[in-house]
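Before I ask anything, let me first share the structure, which is written out below as structure tokens.
One protein chain is absent from this view; the other protein chains keep their places.
Here is chain A:
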Amino acid sequence: MLTNYIKIAWKVLLRHPFYTFITLFGISLTLTVLMVLTSFLDHLFGSHYPETKRDRSLYVMQMRTQDSTRTGSSSGPMSFKFLTEYAKSLKTAERVTICTFVNSSNAYVGSQKIKLNTKYTDADFWEVTEFDFLEGKPYNEQNIANSDLVVVITDDFKKQYFGNVAESVIGKDVEIESIHYRVIGVVRGSPVTRPFTYADVYYPYTTPKSNYQRTGMRGGYVAILLAKKTSDLKTVRDEFQSHIARIPLPGVEDGYKYAYVEVKSEPYVENFVGTLNGNKGLKTVFFGIIAFIMLMLIGLPAINLVNVNVSRIMERASEIGIRKAFGAPVRTLMWQFIIENIFITLIGGGIALVLTLIVIQLINSSGIIAYADLTINLNVFLVSLLVCLVFGLLSGVLPALRMSKLKIAEALKS
């Protein structure tokens, strides 16, 4: 039966090449956009270099304090001291890293200024993440204890600062903001879309200007809590919350009297969405825009395809009449047209897959997003396949319904 349907679908495609071209062009273009979008979302939220352990990581990004009436609130990253006391002390976590978000600095090569993104981290940063060391090694606890002026740099920065040199730059001097550092390691950089790991230069937190000694709860640091396994995430989160619950309340921070403190440890996606939590309206707008974009991307082409399909199906009234006359129930015929439509959509999906591979290759090599590593992995492929099926189903059901209403005798006359 399925072979018969597919044979027919194929013949219908060949019957009007121009019609088919327009249909497949529309489907392929729509699905390409959706696949590239899926690939980008996977790039944003999936477990990729150097955050390959995201599936068992919790992100602690900000602290939120509120006054006693809960009318005013203040939020932002935390101090190194605070995270050491409340996060580093976790017993259920395999490891905890504390680092800053991205800071800006400048370096000079002769008179040429290089704008830099820098990050202060502890030694555990290199264990929680999985950077590829192209040269040298990461700094360790000893370097940190000694306040050694050492840095790990990215291959991109190496190229900018030292030129296109093939030899190792380990042990060489780098001057940033008038301070001389010794290069201890060179890594393949992290994409800018991964702010917990992205930087050009990584310093030990005991180097100058890190403000790690700052007292109080607020500062410029965030943390990643690495669980031993994914199933331990809840235990780690619970322990972290029990630590947070120990914060003495009420308190005063920089003159602000707070009565409530909220610090969340969440998986990456929730953490990202959670940044919108403070403003319910903003969250609604965010998801509203996403829903609207998805509707535009799937809905409008689907409606267009419905129109094309309706006219194509009506062209086949005689065939419908024949099938009904020889015993095809309405439901079976509806399935036939839906399957045919899904088949066509899957062909469009195949073309879209090739186009997507080309587009993401272009994005990756264009440098629009530094170190972009968009891919079509199994997740992206499965989501894309699902999108194809939904698209095929959406654009096939209505024409099939129209067809099912045809009277046999009338259909045979056409």
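Note that a contact is a pair of C-beta atoms (placed from the backbone, for glycine too) under 8 Å apart; a residue touches a chain by one contact, two chains touch by 3 or more; residues count from 1.
The criterion applied here is as follows: contacts and distances are computed from a predicted model.
When the listed names "Circularly permuted type 2 ATP-grasp protein", "Electron transfer flavoprotein subunit beta", "ABC transporter ATP-binding protein" or "Glutathione S-transferase" are checked against UniProt, the chain not shown comes out as "ABC transporter ATP-binding protein". Here one chain is not drawn; of A:Val285, A:Ala325, A:Val354 or A:Ile368, the residue touching it is A:Ala325. The chain not shown here is touched by just one of A:Val273, A:Val383 or A:Ile408, and that residue is A:Ile408.
Although one chain is not drawn, its touching partners on chain A can still be listed: residues 1, 3-4, 7-8, 11-12, 15, 318-319, 321-332, 407-409, 412.
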